[in-house]
Every structure is written in C-alpha cells, then in structure tokens.
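The complex is shown incomplete by one protein chain, all other protein chains being positioned as in the whole.
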Amino acid sequence: MTTTIAEREVALVDLVDRLLGGGVVIAGDITLAVADVDLVYVQLRALISSVATAQEKGLMPRMGGSV
Amino acid sequence: MIQLYAITDNPGPPLPDVAPLKTVPIDGLAAVCAPAGETEASPEMLWRHEEVVEALMADRDLLPARYGTRLEDEAALARAVEDRRDELAAALDRVRGAVELSVRVAAAGAPPSPAVPPQASSGAEYLRVRAHAEASHERTANAVHEPLAALSRASVVGRPRPPELFRAAYLVEREAVEPFTAEVARLQDAGAGLSFLCTGPWPPYSFAER
Partner (left out) sequence: MRDKLLHAPPDFGPFAGDLPRIDDALGRRVNADPESLERGLAQLVLTIVELLRQLMERQALRRIDAGGLSDDQEERLGRTFMELDRRMAELREEFGLTEEDLNLDLGPLGRLL
C-alpha cells in the first residue's frame, strides 16, 4: 500500500512519541550512580502520582493562598 | 551488549524470524532481546525496531520496551527484570489481548505549528493565550474523549501540542479496533470543525508503566 509523505510523517510522530517516551523502562546495568538516579526518578513519579490522586479525591488541599 | 524488545509470557510461541532474537526466562515472564548494534535514533532504525516488536505482537501479548534499552548481557537483563517481576507481570495482565490506538484532534483548517512558537508581546497576552489553549483542550476533550473511552479498556489523556486541541492513547481490545475506528469516523463526520487523526494498532507503549 503506497502512503503519501504526510501519512508517513504523522505515523512517524506517533511512533517516536511511543518508542522514546513510552514502553517498559528497565534500569540497565549502567553505572551504579545513574541507576540510583533512575530509581529516585521512578519513586518520585509514584509520589507525585499519588499526590495528584489524593488531591483529586479531596484528601489533600490544593495549592492556593494569595498570589 | 544486548538490546531489549519486549517482555512476554513464558512459555510462549516460537520466536519470529525477523531478527536474531533470544528469550531470557524469568519465572513466568520472558524478556525478548537481541545483540545490540549502535542505538541510532533515526526513523529507519525506529521503524525496524517497531517491526520486530509488532512481529512478536502478532501472536502473543507483550509489554514493549523503551527504545534503546541496552544491557551488558542476559544475566544483567534477568536481574533487571527480576527486580520488577511482580509489577511487570501485573502490567502484562493489564494489556493482555489489547492494542494501543493514538488519537489526535485539531481544529480543521488550522495551520501547522511554527517550529518556534511566537513570543507573546506582553504578560497579559501570554496568559490569554494559555487560558484559551486550556479552555479549547477542555472543550474538545469533553466532546471527544467519552465516546472513545467507552470503547476502550483504558486510556491516557496527553497534553496536546499546538495546534492540537486534544491527544490521547487508548487501550483497545484487539477485536474492538474496528468499532473504535468507526467511532472516530463518526465523530469526524459530526461536523464540529475538528480534524481527527487515528493511528495504530501499536504495542501498548503508553500502558506498559501504569
């Protein structure tokens, strides 16, 4: 099936977003320091995710106060 | 060095012939890998990688790996998967029998976004533009997301990149891809001045880490 340049391009955009931004992240056997950073990043992500959920459910105050 | 393609069930069907693939078993899971070349991020290499993952997906459920996941050897891979074994098994169960579809929506006739967005000329204008973008996103999402989510097992709403008004990834049963696509066509024809772009089926990249 022949595809136009535009069609290939938009499919590429969706492909790149997925391959580089999604997928399972397995910490490789890089240097220990970098692996630690990855670990902290994943934990932080989990923390922020649970904060967002708590806010949504009204269990935590949202950011507010005077500007 | 080896590169990781996907996490699948173990045991599973024989590997396809598309690359020098090898499975590394870790309890009920298997990591599918191959010798790593240069991790080049060119469109050709990305498509080639994708072809391998989709060949695997043709006859099994899987969690696709982030592109460029490299490890020293199979022992290192086994250790890394073992570390997250339970999470990965749960994630694989969540995506079993389903594929990912991408939906992006823009205002019909909108010009493509310039490479460098124009700088606002004042603080007030900056906020006006941002507020308008947020409102458009919400309006579009309200019109579009619910009917599509109703046909999906799960969804992830993304942050639209101008001039997009809405973008999301949907986890859809393999058999539901056609009705989903039909619904996108119906929303397009509903004539709300929106342009719909739907691509897929993709391996469940956006649902592998949730």
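In order of appearance the chains are A and B, and numbering begins at 1 in each one.
We take it that a residue touches a chain if its C-beta (ideal position, glycine included) is under 8 Å from a C-beta of that chain, and two chains touch if they have at least 3 such contacts.
As the structure is a prediction and not an experimental result, all values here were calculated from the model.
Contacts of the undisplayed chain with visible chains (whole complex): A, B. When the omitted chain is restored, the residue from B:Ala65, B:Val144 or B:Leu197 that touches it is B:Leu197.
Note that of B:Glu51, B:Asp73 or B:Glu87, the residue touching the chain absent from this view is B:Glu51. In the full complex, chain B touches the hidden chain at residues 39-43, 47, 50-51, 54, 68, 101, 104, 106-115, 119-120, 122-127, 130-131, 134, 156-159, 161, 163-164, 168, 177, 181, 184-185, 188, 195-202, 209-210. Hidden from this view is one chain, which touches chain A at 1, 3, 6-17, 20-21, 30-31, 33-34, 37-38, 40-41, 44-45, 48-50, 52-53, 56, 62-64, 67.
Here, only the chains that are shown with their structure count from here on.
Taken in their complex, chain B has these residues touching chain A: 4, 6-7, 31, 41, 43, 46-47, 49-50, 63-72, 76-77, 79-81, 83-84, 88, 91, 100, 102, 104, 197, 199, 202-203, 205-206, 208-209. On the side of chain A, the complex with chain B involves touching residues 10-12, 14-29.
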